[in-house]
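Here it is, the structure in full.
Note that one protein chain of the assembly has been removed; the remaining protein chains are unaltered in position.
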Amino acid sequence: MSDKTTIGVGMVGYAFMGRVHSQAWRSVGAFFDLPLTPRMAVLAGRSKERTEAAAAQMGWDAVETDWRELVKRDDVQIVDICTPGDSHAEIAIAALEAGKHVICEKPLANTVAEAEAMVRAAATASGKSMVAFNYRRVPAVALARRFVEEGRLGEIRHVRAQYLQDWIVDPEFPLVWRLQKDKAGAGALGDIGSHIVDAAEFITGQHVAGVSGLTETFIKERPLAGESAGLGASRTEQTGEVTVDDAALFIGRMSGGALASFEATRFATGRKNAMRIEINGQLGSLAFDFEAMNELWLSSGGGGFERILVTEPDHPYVGAWWPPGHGLGYEHTFTHEIKDFLEALATGTDPSPTFADGLRVQRVLEAVERSAADGSRYTNVED
Amino acid sequence: MSDKTTIGVGMVGYAFMGRVHSQAWRSVGAFFDLPLTPRMAVLAGRSKERTEAAAAQMGWDAVETDWRELVKRDDVQIVDICTPGDSHAEIAIAALEAGKHVICEKPLANTVAEAEAMVRAAATASGKSMVAFNYRRVPAVALARRFVEEGRLGEIRHVRAQYLQDWIVDPEFPLVWRLQKDKAGAGALGDIGSHIVDAAEFITGQHVAGVSGLTETFIKERPLAGESAGLGASRTEQTGEVTVDDAALFIGRMSGGALASFEATRFATGRKNAMRIEINGQLGSLAFDFEAMNELWLSSGGGGFERILVTEPDHPYVGAWWPPGHGLGYEHTFTHEIKDFLEALATGTDPSPTFADGLRVQRVLEAVERSAADGSRYTNVED
Amino acid sequence: MSDKTTIGVGMVGYAFMGRVHSQAWRSVGAFFDLPLTPRMAVLAGRSKERTEAAAAQMGWDAVETDWRELVKRDDVQIVDICTPGDSHAEIAIAALEAGKHVICEKPLANTVAEAEAMVRAAATASGKSMVAFNYRRVPAVALARRFVEEGRLGEIRHVRAQYLQDWIVDPEFPLVWRLQKDKAGAGALGDIGSHIVDAAEFITGQHVAGVSGLTETFIKERPLAGESAGLGASRTEQTGEVTVDDAALFIGRMSGGALASFEATRFATGRKNAMRIEINGQLGSLAFDFEAMNELWLSSGGGGFERILVTEPDHPYVGAWWPPGHGLGYEHTFTHEIKDFLEALATGTDPSPTFADGLRVQRVLEAVERSAADGSRYTNVED
Partner (left out) sequence: MSDKTTIGVGMVGYAFMGRVHSQAWRSVGAFFDLPLTPRMAVLAGRSKERTEAAAAQMGWDAVETDWRELVKRDDVQIVDICTPGDSHAEIAIAALEAGKHVICEKPLANTVAEAEAMVRAAATASGKSMVAFNYRRVPAVALARRFVEEGRLGEIRHVRAQYLQDWIVDPEFPLVWRLQKDKAGAGALGDIGSHIVDAAEFITGQHVAGVSGLTETFIKERPLAGESAGLGASRTEQTGEVTVDDAALFIGRMSGGALASFEATRFATGRKNAMRIEINGQLGSLAFDFEAMNELWLSSGGGGFERILVTEPDHPYVGAWWPPGHGLGYEHTFTHEIKDFLEALATGTDPSPTFADGLRVQRVLEAVERSAADGSRYTNVED
C-alpha cells in the first residue's frame, strides 16, 4: 500500500454526519483495493476544545477552527463538507476555487440559487465534486438500479417512495437546528424527502418532471433547545416557532411516464428510518425498506416477491466484505460512496451524483414548495 | 331456529360478487346467532339458462330473468344488488320504492347524481339500505377502528392507503366491462380507490376533506373481449378504447387534520390484492395489508410494530368462528356484513355504511377527477 | 345439478371439528363441479336437545342420539367421524361393516392396535375410507407437494417441522378431554404432532423411518373442567392429573435419507396455530407457516425466498374460488378434502390419505413414545 499515492482529506463538521464519514474514511482502505490512499488529515470545527476531542476520538491528525484555513492547507486535497445546509455553498465554492475536490452532504444547499452557484463553481473547477446521497450506495439500492438497467422491470409504471421517521412526534421535543428554516432550509422535505427523490431518480433513470404537493407543520411551537442544537439537544422553558415542514406529500410524473408518489415525514410513530421505495414495471417490481437494509424484494413476471439477501459476492460492493448472510450496517453506504469517489478521482471521471444531480433534486423540492403554496397545482420542475 | 322469523333474499347478478354474497348468505346462520333467518329465495339474471345453473349451484330457490320481477315478489324482503355500477341506482331505487331492504355493491353508483338520487330514495323509504364496503368487516380493519376509537393512536397525523393489483398489466388483456366508463363509471379509482377511501374514513372516523389528484391510462387501446366480459373474458382481434383510468393517485387532508395519501392501481406487478392502509397517530400507528388479511400491525408509544393475529375470541366477529390462529378468508367480510345488516333490520337501526356514506365516497372520487382535470389543484370534496 | 346423484352424509359429533366439517359440506357444491351431490342428512350426538340445536344451526336434516342408529340409516352413505380419538375405531369399523364410506378425523385412533383394526376393516370393506389430515389440502401445502414432485427441490436433505400453539400455557387452564390420555390418546404429540408428520410425509413423498424423541408434561395437575370438556370449558376447584404430553420433540431420518426435526407443543407463548414446515433440497427450499396459510415461500437455486401468494388460478384448489390475492380461510382445507373424497367415490379410487397412511403416522407417534421411554434411543418406526 505504501507505493500508492496518498491523498489528504479535510472534513468540516463532526456531528452525526462527521462521525459516519470518519468511520468510512477509516474503513474504506481495509476492504477496497483503492487507487488512492486517503489520509485523515484535518478536522475543522468552531470550538477548539471539542474539535480536538472529536479529532482524537475519530482519528484525524490535525484540527482547524476555521474551515477557511482547512481549505487552504496543502495537506488537504479533498474537502468533505458535513455541516448544516446553510454553509454548504460557501464552503464548497471556496474549496473548489482553492483547487480541492469536494464531497458535500445533502441536500446540496438550502436554496436553488445556492445550488446553482455551486454547480457553476463545479463546472469550472479543476477539482471533482459529489453530493453525498449515500442511499445510492446501499447495496440493495444499487442492485435495484442494476435490475432496472438490465430491463428486468420493463417499462416503469409506478414509483412509490416514503421516508418515515418519528423523532419529533413528541411536542416537547426541542427546536433543534433541523427545525429552523434559516439553518436547515426545509424540514422533512429537504432532509429526507431529498433522499427519496434522488433514490427514485437513480433507480429508475428517470427525472421527476412535475409535482403536486402538500406540506404541513403539525407542531408549530416547540421548546427552545439547550446549548447543543443537535439531535440529542436538551430543551429550555422558552419556546420558538417551527419554521419548516413536519411532513411533505407529493405526487407527480417521472420523465419516462411513470406516476410517482412521495412522502417525507417525521411523524410516523413507530417508523424509525423507513426509507421505503417500491417500483412497479411492466415486467416486474421492486420493494425496499432501509429498516431492513440488506434485503431487496423482487417480483418477476407477476409472481410473488423474492426476498433477496443482498450479501452475495456478485451484488454491488458486497464482494469486498463478508460471506453471504453477514449483513452490512448504515455506515458503509458512506464507505462505498468514498470508494467510488476515490476511483473517480483516479480515473479523472466525474463522481456521481454530481452537484448538477443535487441541483435537480433541489428543484424538485422547490417545485413541491411552490405547488403547496399554490393550491397543490401541478408544477413542472423545470419552470 | 325454527321459531325465528325468516326473511327472503333476492339477489341480482351472479358473477364474482354474486358468488361471494351467496357464500355469505349460505354461511351466516351457521356461525352467528341471528335475529332473522335469511332464505335464499330468488336469483335474477338476464340469461334464463345461466341464471338457473347459477341458482342451482349456489343454492337459490328460484330465478327471475328481469330484476323488476324480483323486486316485486312477496317472498323477497331484501334485495342484494351485485350488478355493475351502471344499474345500481335504478335497481336500488325501485327496490326501496317497493318497500324492500337493499344491500348494494360498491361503489354506490357511477355518478354523484345517481348516488344522490339513491340517498334521497333511501331517506324516504320504509326499508333499510346499506352499501357493501366489505373491507370494513375484515376483522383486522374492524379492530383497527376499535383501536382508534379507544384513543390508542392519539391524534391522527397520517393516512397512507394503497390498493394495488396487477391484473391488467398485460396490454393484451381484453377490454372487459370494468375498463369501460359507461359500465364501470371509473377504473381503478372507482373500483378499488373507493374501498380505500371508505376504509380510511371508517378507521379514522374522519372524512376526506379535499384532494389533489392525478390519473393515468397507461394502455389506451385493448383487444375487445369475447362473449363474456367478466374477469376471465377471452379476447378478440378487434380493439377498443379504454375509457377509464388505469391508476389514480391523490393526496389530501382529512377533516380532523391528518394528511392522507391514496393510490389505486391495476398496474402494480406482483401485487394481487394489496389493499394496504397505514395510520400514524400521536401515540401509535397501525398497518394492514389485505394480502395478509388476518394480521394487524400495531405500534404503541413509538415502539416496534406488533403483529396481531386477528383470530382471538375478543377480536371483532372472530369469536363466532374457529380457535386462535385459524384464519378466515375473503368471503367472510361479506358474511360479517350480512350479519350486521340483519341485526340492524331486527333492531330497526340504520345499517352502516349507509347510502350517504357511499355518496360521500363518490364525492371524493369525483373531486379526484375534477382535480386531475384541473391541474391537480386542491379540490374540496364538498364543493 | 338436479340430474346428479345425491349422496347422504351422516356426521358424528358437532363440536369444533363438526362445525368445520359442516361448513365444508355446506360449501363444497357451490364452488366445485362435483360428480356427487352431498346431502347433509343426519347428525348424531348424545344429547338430543343439543344435537337438535346444532343440526338446526348447521343445516343437518335429521338427528340421532346414538351413532349406531346413524350408521344403519339408508339415507346415509358417508359417515363423517368428528368425535374424540377414543371412539374412532369403533365407529369407523361399524360404518365400514355397514357398507358405508368413512371419513375419520385424525389422529386415526388412540393406539396402533386400534388403527390396525381400522386398516383391516377398510381393506375388506365395500366402502371407501379416508383419514382427515386436512392440512394436506391447504393450497400452499398442496403446491409444496407439487414442487417436490416436479423435482424443483432436488434431493431432499432436511425436513424441519413444528406445530406450535399456546392455549394451555396458563396453569389454571382446566383439564379438558384433550389433556386426558383415555380420551385423547396423547397430547400435543397426537393432536398436532400427527399433522406435521403427515404433512412432512405428504410433501416429501418419504416416510419417517426412525426417531429419537423427548416428551414433557410441564403442568402435571390442573383444575377439573366444568360441564363441557371442550376447548372453552370452565374450570372447577378440584384438580386432576394431566395424563398426556404438553410437548414432544423428535429428530429422525426420512426413508429417502433426509434428516428431520419435529416439535409439537402447546406451550409456545404467542404462537396460536403455527404449523410450520421447512424443506431443504439440493436445488431449492420451501417454507410454510399456517398462521399465514395463503403464503408459500420458495427458494430456487440458492437464491432468496419468494413469497408466493397461493391464490392464482393454477394453484391447487384455488381456481374454484376468488380472484388472485383474495385468500381462503382454515375451513376450506376441509372443503377441499371433501371435494377430493367425493371425486374418489365417483371414480372408484381410494381417497388419500388412507387409513393405512393414518396407521403409519400412528406408528411414528408410537415410536416417539417408545424412544422417549427408552432414553431417546433411536427407534425404527417399523419395529
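Letters A, B and C mark the chains in the order given here, with residues in each chain numbered from 1 onward.
FYI, a residue touches a chain if its C-beta (ideal position, glycine included) is under 8 Å from a C-beta of that chain, and two chains touch if they have at least 3 such contacts.
Predicted model only: the values in this text are computed from it and were never measured.
Student: Quick one: say which of C:265, C:294, C:333 or C:362 touches the chain that got left out.
Tutor: Missing-chain contact among the listed residues: C:265.
Student: Of the residues listed, A:129, A:311, A:354 or A:371, which one is in contact with the missing chain?
Tutor: That would be A:311, which touches the missing chain.
Student: Pick from A:22, A:111 or A:354: which residue touches the chain that isn't shown?
Tutor: Missing-chain contact among the listed residues: A:22.
Student: Could you tell which one of B:120, B:307 or B:370 touches the chain left off the display?
Tutor: That would be B:307, which touches the missing chain.
Student: Footprint of the hidden chain on chain B, which residues?
Tutor: Per the touch rule, chain B residues meeting the hidden chain are 303-309.
Student: Contact with the hidden chain only, please: which chain C residues?
Tutor: 153, 157-158, 160, 162, 164, 166, 169, 212-214, 216, 218, 247, 249-253, 259, 261, 263, 265, 267-271, 278, 280-285, 299, 302-305, 375-378
Student: Which positions on chain A touch the chain that was left off?
Tutor: Spelled out for chain A, the touching residues are 1-2, 16, 19-20, 22-23, 26-27, 29-30, 56-59, 165, 167, 231, 271-274, 290-295, 309, 311, 322-332.
Note that in this section only the chains that are shown with their structure count from here on.
Student: In angstrom, rounded to a whole number, how far apart do the mean CA points of chain B and chain C lie?
Tutor: Those two chain centres are 35 Å apart.
Student: Where the CA atoms of chain A average out and where those of chain C average out, how many Å apart are those spots?
Tutor: 55
Student: Using mean C-alpha positions as chain centres, tell me how far chain A is from chain B in Å, no decimals.
Tutor: The separation of the two C-alpha centroids amounts to 42 Å.
Student: Residues of chain A that touch two or more other chains: which are they?
Tutor: 303-305
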